[in-house]
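Take a look at the structure set out below.
Now for chain A:
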Amino acid sequence: MIAAIVVFSVLAAGVGYALGKLASRLPADASSLADQINQLLPQTQCGQCQYPGCRPYAEAIATAQAPINQCPPGGEQTIHALADLLGREVIALDTELGECKPAQLAVIREDECIGCTLCIHACPVDAILGASRMMHTVIASECTGCELCLPPCPVDCIDLQADTVNIQRA
Partner candidate 1 sequence: MQSLSAIVKQIVSPVGVGQIMCTVLVALLPGLLAHTYFFGPGIVINIVLCCVASVLIETVCIKLRKRSVYTALTDGTAIVTAFLLALTLPPLAPWWICVLGMLVALLPGKHLYGGTGHNPFNPAMLGYAFLLICFPLEMTQWLNPANIPETQQLLPGLIDSIRITLGSSHLDTAHWDAITMATPLDKIKHAAPENLISTVQGSQGFIGAYAWEWSNLGFLLGGLWMLWRRVISWHIPVSVLMVLALCYAVSNIPLAGSAVQVTPLFGLFSGAAMLGAFFIATDPVSAAASRRGQLIYGAGIGFLIFIIREFGGYPEGVAFAVLLMNLTVPTIDHYCKVKAKSRDKHEPG
Partner candidate 2 sequence: MKPQHLTNRFQGGLVVSDPTATKVLPVIATGLPTTVVLPLQTSHNSYTPNVDSGQAVLKGQRLDHLTPSGASPLLAPTSGVIKSIARYACSQSPGGAVNSIIIDVDGEDNWHPDAQLFHDWHQLSRDSQLTALQASALIGHGGGGFALYRKLTSATKPIKTLIVNAVECEPMINCDAALLQTAANDIIAGAFALASLCGADNTVIAIENGKQQILQSLVESLTDNTSNNMTLCVVPDIYPVGAERQLVEVVCGVKVVAPDIPSRHGILCCNAATLAAFHSFVSTGYPSLRRLVTVAGSAIQKPANFDALIGTPIKDLVDIAGMHSPMTAEHSLTVGGSICGTGFYDFNAPVLANTNCILVDKPDKNPVTEVACIRCARCSDVCPAELLPQQMHRHIQAGKPEDAQAFGLDACIECGCCDQVCPSNIPLTASFRDSRATLRQRHQIEIAANESARRYDMRQQRLEQKTLEKNRRLMERKRALQKQTASTEQSSPQRPDADAIKAAMMRSRQRKKNRPGNDSTG
């Protein structure tokens, strides 16, 4: 009787300790999980996922408020990576939010730019350079091709091009 109690207490203590150790190795809280998810997102920061950027979307996935198929720029690859990480099932991209396109770059037709600074405020990664009533330009190596600068431009002088400068990003 006493032996049994001792054995089971020791067992319980041992297993409890081991589990505790293991748990501390796993992604413990939502914020570190969000970090891991954010690592897998393409960082285009385009907002097509209906969140104001990749990190907010990552946080939403981490807290199970959003499905994993809302990122059009990442496409299938990202969905697979997320499914892998989270142990969820692979689902098809929600194409209502957008299609997965090859990498692109925004280019300002500089002679038409009126220097309104509206695109500067829209750019999520500060890739547009310029000042009020001066010509603006896109820093090609920083542009993620998110298209967010297109709608605010009052004279529609921003084009999207296939990304040939940073071919590597394709």
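One rule holds in what follows: a residue touches a chain if its C-beta (ideal position, glycine included) is under 8 Å from a C-beta of that chain, and two chains touch if they have at least 3 such contacts; residues count from 1.
Basis for inclusion: all candidates are chains of the complex that A comes from, given by their letters.
These numbers were taken from a predicted model, which means no experiment stands behind them.
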Complex partner of chain A (touching, any copy) among 1 or 2: 2
Interface residues, chain A side, partner candidate 2 - complex: 38, 41-45, 53-55, 124-127, 142, 144, 164-170
